[in-house]
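Please see the structure below; I have some questions.
Of the protein chains in this complex, all but one are displayed in their positions.
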Amino acid sequence: MSQTDAAAMEMHSATGLPNRKVLMWAFIGSECMLFGSLIIVYMVYRGKSLVGPYPSDLLNIPFITVTTFVLLMSSLMMVLALSAVQRGDMKWGKIWLFMTALLGMVFLGGQVYEFSHFVHEGLTLKTNLFGGSFFLLTGTHGAHVAVGVLWLLSLVFMAQRGKLTQANAETVEIAGLYWHFVDVVWIVLFTLIYLLV
Amino acid sequence: MAVTSESPSTSAGHAHEGTYAGGLLSWITTVDHKRIGVMYGVSAFFFFLVGGLEALLIRLQLGSAENTLIDPDLYNQLFTMHGTTMVFLAIMPLSAAFFNFIVPLQIGARDVAFPRLNAFSFWVFFLGALFMNASFLFGGAPDAGWFGYANLTSTQYSPGMRVDFWVIGLLVLGVSSIAAALNFIVTIINLRCEGMTLMRMPLFTWMTLITSFLLVMAFPAITVGLVLLMFDRMFGTLFFNPMAGGDVLLWQHLFWIFGHPEVYILLLPGLGIVSEVIPVFSRKPLFGYAFVVYSGILIAFLGFGVWAHHMFAVGLGPVANTVFSAATMLIAIPTGVKIFNWIATLWGGSLRLRTPLYFALGFIAMFIIGGLSGVMHASAPTDLQQTDTYFIVAHIHYVLFGGVMFALFAGMYYWIPKVTGRMMSERLGKAHFWMMIISFNLTFFPQHFLGLHGMPRRTFTYESGLGFEAMNLMSTVGAMLLGASMLIFIWNVLATLKKGAPAGNDPWEASTLEWSIASPPPHYNFRVLPAVGGRDPLWAEDLTEAVPGDDPSTPEPHMPGPSYFPFATAVGILVLAGGGLTLTLPVVFVGVALILFGIYGWAFQPLEH
Amino acid sequence: MTQTHQHADHAHPSNRTYILVAAILGVITAVEVGVFYLEALEPVLVPILLVLSAAKFTMVVGFFMHLKFDSKLYRVLFVGPLIVAIAVMMAMFLLYGVFRA
Partner (left out) sequence: MALLVVATFALGACGGPFPQSALDPASDFAWKLQDLFEGIFFWAVVVFVLVEGALIIAIVRFRERPGGPEPKATHGNTLLEIAWTLAPAIVLVLIAIPTIKTIWDVDRPARGESLVVEAVGHQWWWEFRYPDLGIVTANELHIPVGQQIDVRLTSADVIHSFWFPRLGGKRDVIPGHENQIWFTADSAGLYLGQCAEFCGLSHALMKMELVAESPADFEAWVERQLADAVVTDSVSFAEGTQAFMRGGCIACHAIRGTVAQGVIGPDLTHVGSRRRIAGGILDNTPENMERWIRDSRGIKPGSLMIVPELDDETMSLIVEYLQNLK
């Protein structure tokens, strides 16, 4: 929402905390339960597939380690972007934001490659319980990454048109919270899906 | 009655009936929390009547043994939609109506934190509710129970679109609930007026906050369950297919991880209302405020640890049953604490026996019964006899009707003067109360015995000779009277709108901030944002210091302008739902395009016009 | 009254800290994968991986999301539901014997 909100409504904040940031944290709390439930499904069905391919047949640890690293680094880009915007350094702010989105897209590209490889190897949603729960869990995460990429690109676009300035650091911060959370979820998924086969 | 007709602010009160002025378009684009609250209230009450009508048809069918009035196909649709409607389309949005109208007033704010998100929540709820009920016109309503146990909901055992309507409808309603809950979390945390610390918040606001947290934490679990089911039905996944190793019990876990907190989502707002009404009409502050607050938090927290008590008969084994039995019994303690504190509030008071208090007292009396029968099936072994029988039907109605609906009616009688600016008829209100409480007990008390004597629930017929006839007939007669009692309420509301006496600012001599301003409140609520120095600001010794009031010398504050983007986004979601239901990609794209259009327009439209 | 609190989060870590944190995250990830391939660690694989992953989780949330430095309220909003989610997950894992060998 625009900057004029608070002024227009004389909305003071009893806690001194920005409304949108409180909203984002509460939303992230809710997301914990969403991914928690999806993880429950994946873990409960781990090893319950009646037919293959099974996780150990398909999961490519070195490959996914690379994309995991890419996503971790995108989080670094994100904090650098925020700190640049907070300093008023919009040039670097824009660059770091774009880098974040770019690394996000690389991660998504990796996921697309992984998915199509699995499908090629005979694993689809309908093949077995592993297929269904794997695609649903990582797919939901991927959708979150995609939304984040769109969001970040919108911010880059706004910055390009001069509509994103130091005064909007909060807007970047909130997008950042979302982005880091998506990263955090992947940290958990990486361990549970790929390493605890 | 304490109508402050001489006070200067009453004249201001008349001036504010413009709060509701304007045509249909102004309602569609409104972002005013009061108008949204009214829309929530009216539509939720409409769906309450729809759900009630479904219940009456069910009772007509069960009025006699081996009755053939309603065939099983229709019967299963009716009980499924009765449950779904009452939970998601009646009680939750009725609570939301109070959240919307009352909470910003109680905390001394001009609106909620995100007014357009609020409008969006309402429209998603309303369109989702229409979507769910539209199923009646397209091949029949959902018929697998409001709990939708897998694998009865699979395409093999539930072909057609009925269950799809249910799955997609609930997903849509979940969006609405989570958005609204996030909004109220921020509103209550951030928009409290000066001096209103957390431990000075009115109880209703407290319970709204706790309910909102429950919503954001509980809904994701059912969302995941529904998505699994949707994938099974639409894309052929195997999540709930036992032939492929899928576990049908996983649905039950996910459903009840949501479903038990959901019970408290339904209940806590009612507890909040009663905690407001009782002190006001006892003329003394709430006894043990902190304990009532903490017990609410404790109930909510424990609510996440008891879901498997809905599954005692599935054979989880003695360890799980012991743990979940014990955890469930624990909940009785904070619940008891609340009841004792209410009675202690009454004790030593000067009870003004007006309609809101009647309903609040009726709530306590009925809720005790529902609580005690609840303890009976908290014990896993006794539950083996009671689960899935009419005993549970009786229990849930003592909690949700005798409990929650009585509390919500207390809230309606209490706050409708604030909403409309007019007093409701005491005579009709009390007639409504007595007819409702008598017919309620006539309907549901015998059902305890029906259950214990072996009548399973969700059965469209019962054989003669099992001894069920007399009690079922009693129940049916009671239900008809219960339905009729609603007519008194509707009559009362209509008469109030037409010729109710002016309410003034504070007809009940209440203590919270919503009563410090005109009825109905002006669109900006407070000309000057109030500041409070205690829990009961209007009862404070020095009124002027506590509440600045509606000082006409200050200019009217600017309020956010109307916006059609929330409505457009909600319509986009409805279109998307329709596309998903029929699996037509073009419709899905149109829906997504509408949603994106709505969100972008929304994001870039300044709040003030 | 609100303005005075607005920038309570002045104590931002520097970019140097961020890069250090990112480096540690990368190292932990490498260690995780290493542990995964070391057969000698097979019996303790699960606890090691869970601890390492929790450490990464905490670092991202604490430093990148500023939870370590920000208002306590955000911590309540996040950690409350997180605890409920973890408790529910643990209960379900126990009911289904997920970590049973």
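Points worth noting:
Letters A, B and C mark the chains in the order given here, with residues in each chain numbered from 1 onward.
Everything below uses one rule, namely that a residue touches a chain if its C-beta (ideal position, glycine included) is under 8 Å from a C-beta of that chain, and two chains touch if they have at least 3 such contacts.
Since we're looking at a predicted model, the values are computed, not measured.
Among the displayed chains, contact with the absent chain in the complete complex occurs for B. Considering the whole complex, the residue from B:Ser282, B:Asn492 or B:Asn505 that touches the absent chain is B:Ser282. Of the listed residues B:Leu466, B:Leu487, B:Leu583 or B:Leu596, the one in contact with the hidden chain in the full complex is B:Leu466. Note that of B:Val337, B:Ala479 or B:Leu574, the residue touching the chain absent from this view is B:Val337. The missing chain, though absent from the display, is touched by one residue of B:Lys430, B:Arg458 or B:His558; that residue is B:Arg458.
Taking the whole complex into account, chain B touches the unshown chain at residues 71-73, 76, 144-145, 149, 151-152, 157, 242, 245-249, 282-285, 287-291, 313-315, 317-318, 321-322, 325-326, 329-330, 332-333, 336-337, 339-341, 343-344, 346-353, 361, 364-365, 368-369, 372-373, 375-376, 379-389, 446, 449, 452-463, 465-471, 474.
Please note the rule applied: only the chains that are shown with their structure count from here on.
Here A-C and B-C are compared, and the pair linked by more C-beta contacts is A-C. Chain A and chain B have CA centres that are 34 Å apart.
Here the CA centre of chain A is 15 Å from the CA centre of chain C. Chain B has residues 185, 189, 194, 216-217, 221, 253, 257 in contact with two or more other chains. Each of residues 12-15, 17, 22, 26, 29-30, 33, 36, 40, 44 in chain A touches at least two other chains.
The touching residues of chain A, when paired with chain B in their complex, are 1-2, 4-5, 8-15, 17, 19, 22-23, 26-27, 29-31, 33-34, 36-38, 40-41, 44-45, 48-50, 125-126, 128-129, 131-133, 136.
Those residues of chain C lying in contact with chain A across their complex are 1-2, 4-6, 8, 12, 15, 18-19, 21-22, 25-26, 29-30, 32-33, 36, 45-46, 49-50, 52-53, 56-57, 60-61, 63-65, 71, 73-74, 77-78, 80-82, 84-86, 88-89, 92-93, 96, 98. Listing the residues of chain B that touch chain C in their complex gives 185, 189, 194, 213, 216-217, 221, 253, 257, 301, 304-305, 308, 316, 320.
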